[in-house]
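Below is one structure; the comments refer to it alone.
All protein chains but one are shown at their positions in the complex.
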Amino acid sequence: MIHPTAIIHKDSVLGFDVEIGAFSIIGPNVKIGDGTIVEERCSIGANSGTALAVSTSIGSQSVIRSGTVIYGGVVSGPLLQTGHNAIIREGSRLGEQCSVGSGSQLQGGSLLGDRVRLHSNVHIGAGVRLEEDVWLFSNVLLTNDPNPPSETILEVVVHRESVILAGSILMPGVTIGPRSVVLPQTKVTRSFETEGELLGGVPARSLGRAEDIKLYDNRSKPAYPWADRFPSEGT
Amino acid sequence: MIHPTAIIHKDSVLGFDVEIGAFSIIGPNVKIGDGTIVEERCSIGANSGTALAVSTSIGSQSVIRSGTVIYGGVVSGPLLQTGHNAIIREGSRLGEQCSVGSGSQLQGGSLLGDRVRLHSNVHIGAGVRLEEDVWLFSNVLLTNDPNPPSETILEVVVHRESVILAGSILMPGVTIGPRSVVLPQTKVTRSFETEGELLGGVPARSLGRAEDIKLYDNRSKPAYPWADRFPSEGT
Partner (left out) sequence: MIHPTAIIHKDSVLGFDVEIGAFSIIGPNVKIGDGTIVEERCSIGANSGTALAVSTSIGSQSVIRSGTVIYGGVVSGPLLQTGHNAIIREGSRLGEQCSVGSGSQLQGGSLLGDRVRLHSNVHIGAGVRLEEDVWLFSNVLLTNDPNPPSETILEVVVHRESVILAGSILMPGVTIGPRSVVLPQTKVTRSFETEGELLGGVPARSLGRAEDIKLYDNRSKPAYPWADRFPSEGT
C-alpha cells in the first residue's frame, strides 16, 4: 500500500506489493523491488544536489525503517534492512542482505559486500570497502582523511567475515584481514592483513588469534571466526 | 490540539489536553496520558513488525520531541521527556520522570526506574536494567553480547543513583553498584558492586570513593552521591 501522504515521483518504478509509508518521498529514477517496505518519513533518491538522471535501486524484500535517507545513485541488493534515520549517501553499492542500523551513516561511494551488517551509529567515511559477512558494531568509526581537512582519501578495507566491535576506530588507509576480530574501543592505526588476527589496544596490536576467544557459554569452542557458528548463513 | 496532518489510529486513546504535532503517527492500542505533548514527526506504536494487539502507554504530562520513535509495547510513566530522534524499542518499561536525550536509543526490553536520565546519543542494548535516579551522559554505550554476533544476551545493571559519565562503555554482563561514579571514557569490563565506588580507566579499576570528588565550586563538599545535592528530588 502506498500511503496517500507519500510523494512518489512519476519516474519511479515500484515493484509488486511495495509499501510506502506516510510522509515518505520517492524521487525520480528510483526502482524499488517486490515486497519492500518503506516506512514513514523516508527519502529515497530525492536529495537536493543529486543529479536527476542518476538511478537508484533498492532490492526486493527490504525493510527501510522510518527516517531513512537514501541518496540518488545508491544501488542495494535484496533484503536490505535499515534502522531509523540511517543515511546512505550517493553512489554507495550494497550487496544482498545488508543491514545499516539506526543512526548509521554511509558516506558516498561506499562498497558493501553481501551480508554486511552495521549496528547503530556506525559512521563510515567515503571510500570504504567492506567485504561479505563483515559486521561493524555500535559506534564504530571508519575515517579516510590522513590530514583533515584535505581532499585526500585513503581507502579503508575490511576483509570478509571480520568483526569490528563497539566503539573502535579505523584510521585512514587501514586494511583488516579476513576472519579477524577487533576488540571494543580499539584504535587501529596501521594495517593487519593476516587472516584471523585478534586485535586490541590503543594503538591496536596483535593480541593473538581470533580463535583464542572462546564462546561465553561453551569454553571448549572458539567464538571466531563467527561465520563458523552460523553454518546456514555465510558463503 | 491534534494537528490536521497527524495520523491517529481510531483504536488509540488520547487523554485530556493532549497535543499531537504535524506529521506524527499514533498507532493502534496506544494510550497517551493527560497533558502530554507529542511534537511533529513522531511515531508512537506504529512500527512495522509490531504486533497490532500490543498495547503502548505514555504517561501524562510528557514531552515527546520531534522525530521520536516509540515502538509498540512500550510503557512509560508520567513526565517522560524525549529529545529529538530518540528511539525507544518494543517492550521497554520506563518509570516516571525519565528522560531519553536526542539521538539516544533504547533497544527492546530495557527496564528504567523512576527518574532515569539519558543524555544525547546514549545507546543501550537489549536487556538492560537501570535503577532509579541513574544518569547516563552523552555517548555512553551499554553492550550485551559477549560474542558478537550471537544470540546470547548478558544483562547490564546499574544500581540506583549512579552516574556513568560521557563516552564510557559497559561491557556485557557488567553490574555497577549504587551511588557510584564512572568517569568519562571508561571501559568497564567487569562488575563493581560495592556502593559508592569511583571508577575510571581502560579497563576500569576502582580509583577510590565517589565521595572523594569534591564540588567544583565548593571544595569542602562532596559532589557524589549526586542525589544528596538535590534534596527535593530523589527518593
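First chain written, first letter: the chains are A and B, and each begins at residue 1.
Operating definition for what follows: a contact is a pair of C-beta atoms (placed from the backbone, for glycine too) under 8 Å apart; a residue touches a chain by one contact, two chains touch by 3 or more.
Bear in mind that the values here come from a model prediction, so they are computed numbers and not experimental data.
The residue touching the chain not shown here, chosen from B:I58, B:L79 or B:L165, is B:L165. Of the listed residues A:H3, A:H123, A:H159 or A:R179, the one in contact with the hidden chain in the full complex is A:H123.
Note on the undisplayed chain: of the listed residues B:S12, B:S57 or B:S102, the one touching it is B:S102. Seen from chain B, the chain kept out of the figure touches residues 5, 19, 22-23, 37, 39-41, 63, 65-67, 84-85, 102-103, 117, 120-121, 135, 137-139, 163, 165-167, 184-185, 202, 213, 215-217, 223-224, 226, 229. Interface residues of chain A facing the missing partner chain: 5, 7, 23, 25, 41, 43, 46-49, 67, 69, 85, 87, 103, 105, 121, 123, 125, 139, 141, 143, 146-150, 152, 154, 169, 171, 187, 202.
In this text, only the chains that are shown with their structure count from here on.
As a whole-number value, the distance joining the C-alpha centres of chain A and chain B reads 26 Å.
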